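What you see is the complex with one protein chain gone and the rest in place.
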Amino acid sequence: MMKLERNNNAACIRKVAKSNVMSNRLYSLFTVLTIILAISLTAGITLVQQGKEIKEQKILANMQQVGIGNLSKKQIASLEKEASAECVLPYKNSSSFRMGDTKIEAVYYEPSELITTYQLTEGNVPTDYNEIAVDKNIQSALGISLKLGDTITFELPANKQEEFKVVGFTDNAETGTYYFYVSREYAETGSLFAGTSFAAMVRINNADEMSLPDFENCVYKLASDYGISRSNIYFNSRFTASLIKGSGLGIILLAALFIAAASAIVIYSIFYLSVSNRVSQLGQLQTIGMTEKQLKRMIRLEGGYLSAVGIPIGLFIGVLFSYFIEPQGMTLLNTLVICIAVAAAGVIMVQFSIRKPGKIASRISPIEAARYSKENKKEHQEKPKKHKHLSPFILAKENGEKDRVKQILTISSLAIGGLLFMVGTTFVSSWNPEAFAREGNLEQGEFYIAFDYNTLITSKPYGISEYQINKPFSDELLSEIENIDGVTAVTKEYRTAGIIEYGDLKMEIPIIPISEENKKEVMDTLGSEWTYEKLAANDAMIILGTDAQTETYHSCPEAGETVTFDWFDGMEHTTTLPIAGSSKWSMNEGYYLTPETIKKFWGDMDVTASLSVKTSDYKHTGTRIENNLIDILSEHSELAMQTLQETLLTTSNIIKNTRMQVYGLASFVILFSVLNLINTLISRISTRRKELAMLESIGMEQKQIKKMLFFESIFLALPNILITGVLGSVAGYILVTALNKNGLSYFQYVFPIVPLILYIVSMAALPVIISSLCLKIQSRSSLVERIRTL
Amino acid sequence: MNILSTNNLTKYYGFEPLLVKALDGITIEIEAGSFTSIVGTSGSGKSTLLHMLGGLDTPTSGSVIVDGQELAGMGKNELTIFRRRKIGFIFQNYNLIPNLTTYDNIVLPIELDGRCVDEEYLKEIVNVLGLKDKLQRKPNKLSGGQQQRAAIARALAAKPAIILADEPTGNLDSHTSQEVIGLLQTMAKKFYQTIVMITHNDEIAQATDRTIRIEDGKIVESRW
Partner (left out) sequence: MKIIKYMLICLHLLLFSCGIYIIFTEITSRNTKVILCFVISLLLLLNGGTYLYFRKRFTNFSDEICNYTENILHGNPVEKLYNKETLTSKMVMELEKVESIVFSQLSESKKEKKEIQKMISEITHQIKTPVSNIKMYCEMFDQPDISLAEAQKSVQIIKQQLIKLEFLLEALIKSSRLEGEMIRLEMENSKIIETLAVAVNNVIQKADSKHIDMSVECRPYVQVRHDMKWTAEAIENILDNAIKYTNENGKIAIAVNTSEMYTEIKVTDTGKGIAAAHRNDIFKRFYREKTAAKTEGLGLGLYLARQIIHLQGGYISVRSEEGCGSCFSICLPNKS
């Protein structure tokens, strides 16, 4: 290629290739469309994904990476001097209190430039003792109207009242709790913060360049250096997730590969069709003197010119698309790099798909130009066939058999799209929103009453056990709830908490009593030497789901080891106990003790951790019961309720979003195959212009011709519909069953009958519509003209 | 000196009992600079012979020697380049490239070889053939006769040593046919070109230096 002596005849090839591209409007258009589709999709997805990551980085740059609770002023002071800490921001949360229905909490954040805490929409940061900045949405919740300088009176628990002066407003997102921000003075001495200790939001130097294990080790080292217990370390999960690099990229690559494959098939078949329709032209060129190399070059140049048009447009659309979805995530450098990468990939993909057609083109022998034959029949022994009565149906069948390859290509690309569609719709329609919502806490009832998560944020070292000693789930509470009209059952969940000292770790862990429900799973982990009695006698503990525990705490005791166990029943106690058995993975993770052991340790303490309230007719009585429950719980500020209704809202949203994404993806893939189908149909009919005119001239009615084309379309559409319907249903069923087996019981197989019918109708109608359109356009020119054209 | 010669050329299609003998032992020698016509009934093998002479088709047996080079020994690419530089084809069905202009079609063989177009000579041919103001049109905008004349111009433009024509005047009226034959003869004498032409028109065949008649794949007559 690079020989100095090479003949200088390249300009001619460029000219012919350009002319080919301009004149074969149909093929050029479809190819360019496919390229635009593929490039815009790939560029769009990549840019959006990268944009999301960049946006996340931007946000994380102003967030804490780890929170440390229960710090003394001295600890904070020494932490602030720590070299590896980029920033240590002390803050305090008060306990929340209710005014009417509104839950309010006070927070103190020391102002910082490195970490964004709250943002004032108006006014200033509070400095004096009773100055506050308040969430402006509290006005509608409390039914009051405030402006800067006004005083607001909060009714604190124990019938106390406190007045504050509003010096600033914020606009917080709705979370169920309304926050107001106090000055440092108040945080240190104010009544709301009595008994609460400081916590700190910490950023570590160069943390974003560390790997996840390195980061965690750094923090743990810090903790041990400053005598901070690990249970007071709260990693920012968003930040830790961002340290796990590469997962997003992997999905993008997969999607890009898929898109590339789909568009490659389409472009391949377009060029294949184009080449086989140009047999005589290509043979002529060889006769006149175009060598194989020149022919291949010509085809490649055709692909190149089409790419040169399609890729920039596709990139433009992709960039536009990502700009609308994730404008903050776009940087110039990033966009440029991605555009270049996608463009290069696009060029490679196009050249790869047209390689084979190019080869086929160069193999055409010049004699075919001289003989001017339109159909490349393979040489095979013609068996004398019985004379068949001709009808539009038979003609259609013969026509289909003539071009097996094109037929199969089109059907397979359609089938891929259809399969994906079926699997996707099955997935989406089988996803039961209610079952999904009930997953977790709401399995046994439509209402779940447990300890307020906000309460637990300022965690007590012994977790919920410190609250359980006050027996919040009193008998009165229970009977009150049971007496609500419509409540059929109230189920208790038993669980408490304790601390395990393992190695140099101190972990707060949930303690679950062994009951009939979990007995089998627990006992299965034990070796032969353990019996239930022995467990009780030795106060042995069984751990289910050590993998999950290891993930959270980075180590977990194993069966056969002994640990030190601390618990609180009003007073602190400690003992050692053996780990009798453990399992790596469980749906019911936790640390299990026999009820006997629990009674031994906590005595009569009520170890109820939550209540599930089941109703008989949730649809009609739900709202009323909910209001009743809210009334009842207003006395219990440490408890919070989760209802099916609110969970349903969130889960429905999730399902809706996923549904859109799935349909979106499926429709793009179907779009590719539909493009291919349209291309095949149109080119078929346009190349048979002369033949169809011939049929018309010997007396075939338009109606009969239409019938013949209809049957041909059926031969294309029917296999696709069958494959999609049968294989797709089977695949969908398998998917749902697999999901179920893996524990996602909220997938219940529903046959997506409506989408399937829509698909069948459109896939059957499309060829028919296109065929009749083409015929109509053709019949505009006179019969003689059509027969004469070569 | 002989520029084209074949030795016992045969071309068979198919197998017994459906064997088709398109050419059945043709041995001819054509002198350089001569104007030879090949006549015969349809299906007699004339076109097949012409294809063999141009290296478009390979014989079942026998040899074809063109300008001292044995065609059988050449690879596909070599044959293509050989054709490009040595042979001008005029086909029965004009075979112009439909998406190129007439001008581009005419100069295609020259440009494929990266050579320069002899504009003066081209102007001369185009004028004689009456295509002067049709050069920028595409073939589908030309009448049948004009297309054929464009094909003839293409064969002449590169000044190839050999011109192989298959019914070049088939679609032309008698007056134009005469002009075309006259043009071929003049140009051929000027550039020492050899012309082999298939025709069914006896009068035209008379105007050539030599007539070869083929029937059933064999030579039956060879008249000067």
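Chains: A and B, in written order; residue numbering restarts at 1 for each.
To be clear about the criterion, a contact is a pair of C-beta atoms (placed from the backbone, for glycine too) under 8 Å apart; a residue touches a chain by one contact, two chains touch by 3 or more.
Note that the coordinates shown come from a computational prediction; the quantities given were computed from them, not determined experimentally.
**Student:** Can you pull out the displayed chains that the omitted chain is in contact with?
**Tutor:** A, B
**Student:** Considering the whole complex, which of A:5, A:209 or A:516 touches the chain not shown?
**Tutor:** Answering carefully, the residue with contact to the hidden chain is A:5.
**Student:** Hey, which chain A residues sit against the chain that's not shown?
**Tutor:** Residues in contact with the chain left out: 3-9, 291, 293.
**Student:** Mind listing the chain B residues that contact the chain we can't see here?
**Tutor:** 32-33, 68-69, 74, 77-79, 81-82, 85-86, 113-115, 159, 161, 174-175, 177-178, 182, 191-192, 203-204, 206-207, 209, 223-224
Keep this in mind: only the chains that are shown with their structure count from here on.
**Student:** Help me check something: in the complex, which residues belonging to chain A touch chain B?
**Tutor:** 7-12, 15-16, 19-20, 22-24, 280-281, 284-294, 366-367, 369-370, 372, 789-790
**Student:** Within their complex, state which residues of chain B touch chain A.
**Tutor:** 47, 51, 54, 56-57, 76-77, 80-81, 83-85, 89, 91, 93, 95, 97-100, 104, 108-109, 111-114, 140, 154
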